[in-house]
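The complex is shown incomplete by one protein chain, all other protein chains being positioned as in the whole.
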Amino acid sequence: MSSVTSHRLRRRLLKVGHVIGLFIAMAIICLPGFWIVLSSLRPTVEIMAKPPVWVPESLSLDAYRAMFSGVGQGGIPVWDYFRNSLIISITSTVIALMIGMSGGYAFARYRFKGKSAIFLGFMLTRAVPGIALSLPLFMIYARTGIIDTHFSMILTYVALNVPFTIWLIDGFFRQVPKDLAEAAQIDGCTRWQAFWQVEFPLAGPGIASAGIFAFLTSWNEYALASQITRSVNSKTLPVGLLDYTAEFTIDWRGMCALAVVMIVPALTLTFIIQKHLVSGLTFGAVKG
Amino acid sequence: MLRLLSSVAAGVIVVALSPLSVFAAELPGKFEGVTIDAKLIGGQQYEKLYERIPEWEKLTGAKVNILSKKNHFELDKEIKSDIASGGTKWCVGSNHSSFAPQYPDIYTDLKPLIPETELAAFVPSVIKASTLDGKLVMLPRAQFDVSALYYQKSLYTDEAKKAAFKEKYGYDLTPPDTWAQVTDQAEFFAAPPNFYGTQFAGKEEAINGRFYEMLVAEGGEYIDAEGKPAFNSEAGVRALDWFVKLYKDKAVPAGTTNYLWDDLGQGFASGSVALNLDWPGWATFFNDPKSSKVAGNVGVKVQPAGSSGKRTGWSGHHGFSVTQACANKEAAASLVWFLTNEDSQKLESEAGPLPTRSAVWEYNINAAKGDAYKTEVLNAFQEAAKNAFPVPPLAEWIEISNSVYPELQAAILGDKTSKEALDEAAEKATTVLQDSGKL
Partner (left out) sequence: MKNFKLSAPTLLLLPAIVVLAAVIVLPLLFSFYSSFTPFRLTKPDTLWLFVGFRNYITALTSVDFWIAFGRTVLLLTIALNAEMLLGLGLAMLVNKATMGQRVLRTLMLFPMMFSPVLVGFQFKFMFNDNVGFVNNALQSLGITDRAIPWLIDGNLALFSIIVAEIWSSTSVFAILILAGLLAMPKDPVEAAHVDGCTPWQTFRYVTWPYLMPFAYIAMTIRSLDVARAYDIVKIMTDGGPAKRTELLWTLIGRTAYSDARMGLANAMAYIAILLSILFTVYFFRKLAAARQQIGAEW
């Protein structure tokens, strides 16, 4: 009797502990974001106040209004940056995923010579510090005349994302039992059909998480973008953040406002994609 | 073949020269169908000036294609990358007096392209600072930077404070005129962690620049007549000790060695700093209740003097340059002239920055009549500008800065004595100069 209640108590305690832990973790994660949203709504004099002003005294959308207003009144070409970022991130993510799927499939399903070496080689392309890469890349792009274009940015981000989309997707394909596809082939599917109808849906969560990764990396990348983009033709949002730094000053409020504009679509897109993480996860059943 | 080439070359020279004489007579000139590629400094405060570009396009028939807009640090990186890849075919670039000596070859001499009367209208010392090896590499815009001392007025009207200060230091509490007085007053006002006496930029080129001007005010020199680093002199130690003492006595915020200009400006605007040596661009910001807690309480005074009697006055300015590789230098020079002419400078200096044309100075002072704060600011900065001096025109200046500033920081933080730090810094600076073949 008492052991049952103590067991129940323990479970309840565990549950409360879990909720509290979750709450604290989420608070730590969200606090800086909340602070940024707040900073974008408060006048600078309050943000940088000493002694601190904890409860906002005046909130306004001035920073946002200024951002979208014309040049000279505090406006920056947000729409251009936004369009560039969106085109570049989405295109490069899609391409990186396709290349990643084909590469990951090759690693997971075939045996071939030098497999480990090639795999490691792919990984090591990520080991290159941006510094060693940015200047030569710039010189090559400048020579071929694709500097400051969407194409050059997409190409760069595809290369940046391909290694880990391959590893991730490889990892997930590996977890899909081989016999499933073989069974499908026996049932008269081609290998291609077997892939799309059996293996692809099962590897769905892996592909989704690789997609989130690739998208967010492209969406936020700064070091290479600052070298390759030059004007509104291809300048992305992270580079646009620097529009709020002038020679001597930082318009922190404006920067926060742009940050919010940057984060909201990323958040929305992540929210949409993440549900695929769950889909098709009938692993246990399949294996049984 | 050779003869053909030379005759072609001669033809090019004739073509290049012929419009010149016409050009000098009338600005802005006519450049139908010409497109000028430009790299401009980015930032809100500069947009007003760029709104004038369409006017120039209308007047001349040329087009301006803005390739990039970035702050000077980013622009510097971009221009260096361009030089490395041989792509400096764009025509007009924003330039800064501290960065300009790094790329002496890419910019053309503007003297033959701009009428003499126009050049004479600029403040002579600024033209001098824009001239490298006899080449006028940029035309200064209305962005002349020299620092003056901002202070909180109320501190100097508080009778109790005045009496206490007099008792302790033996002289009246008035806005300081020497750096020794700044030390006294900063230590007197400081009440960490809520209030600090003063602050200084603590890293990168900023601390090196502040040290440089203090060194000059103490009677020392950074680079001697032979081109050798000479800042590890007695004057150098005195100069560095000024920073060290304030830091040790906690009269400055503990984080000051990580501060750059924005931190300093925000710090003074937050009302937690008594005295602040800072740039003219902040004048409006500090007195605007929307951005500053000390609005209405800001005093501005000419920068204090060091023990040699000389005032500090590290200065820099922005300008526009025309590249050597530009296909149509006349049109480019016309644009540069237009962006720095009287109307442009009036427009720009309205918002606060200091003009580089004498006539615009007078115009601004007249326009500020009746506005006590603006008048005080202009008077202070006019005085400040008289004491201004640029950094040594060395291509290696930034590189020297980068090797010197960690040593300055080490002394300020107490890791090394001032002498040790400066000796080490001088050694590193010497290596930099040797590496580039200067010594």
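Each chain carries a letter (A and B) given by its place in the written order, and its residues are counted from 1.
Going forward, a contact is a pair of C-beta atoms (placed from the backbone, for glycine too) under 8 Å apart; a residue touches a chain by one contact, two chains touch by 3 or more.
Please read these numbers as outputs of a predicted model, since none were measured by experiment.
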item	value
Chains in view touching the one left out	A, B
Sole contact to the chain not displayed, among B:Pro54, B:Gly86 or B:Pro289	B:Gly86
Hidden-chain contact residue, picked from the options B:Ser68, B:Gln152, B:Thr257 or B:Ser291	B:Thr257
Given B:Leu132, B:Ala325, B:Ala395 or B:Leu439, the one touching the chain that is not displayed	B:Ala395
For chain B, the residues touching the chain missing from this view	76-77, 80-81, 83-86, 102-103, 192-193, 196, 202-204, 253-255, 257-258, 263, 266-267, 270, 272, 395, 398-399, 402, 405-407, 409-410, 412-413, 415
Chain A, residues in touch with the chain not shown (by the definition above)	18, 21-22, 25-26, 28-30, 32-33, 35-36, 48-52, 54, 98-100, 102-103, 105-107, 110, 112, 116, 118, 120, 122-133, 135-137, 139-140, 155-156, 158-160, 162-164, 166-168, 171-172, 174-175, 205-206, 209, 212-213, 216, 219-223, 237-238, 241-242, 250, 252, 255, 259, 262-263, 266-267, 270-271, 274-275, 277-278, 281, 283-284, 287-288
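Keep this in mind: only the chains that are shown with their structure count from here on.
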item	value
Where chain A and chain B are represented by their mean Cα positions, the distance between them in whole Å	40
Contact footprint of chain B on chain A as seen in their complex	43-45, 48-51, 71-72, 74, 135, 138-139, 142-143, 148, 226-227, 230-231, 242-243, 245-251
Interface residues, chain B side, partner chain A - complex	41-48, 50-51, 66-72, 74, 77-78, 81-82, 84-85, 87, 194, 261-262, 265-267, 269-272, 279, 281-282, 285, 289-293, 318
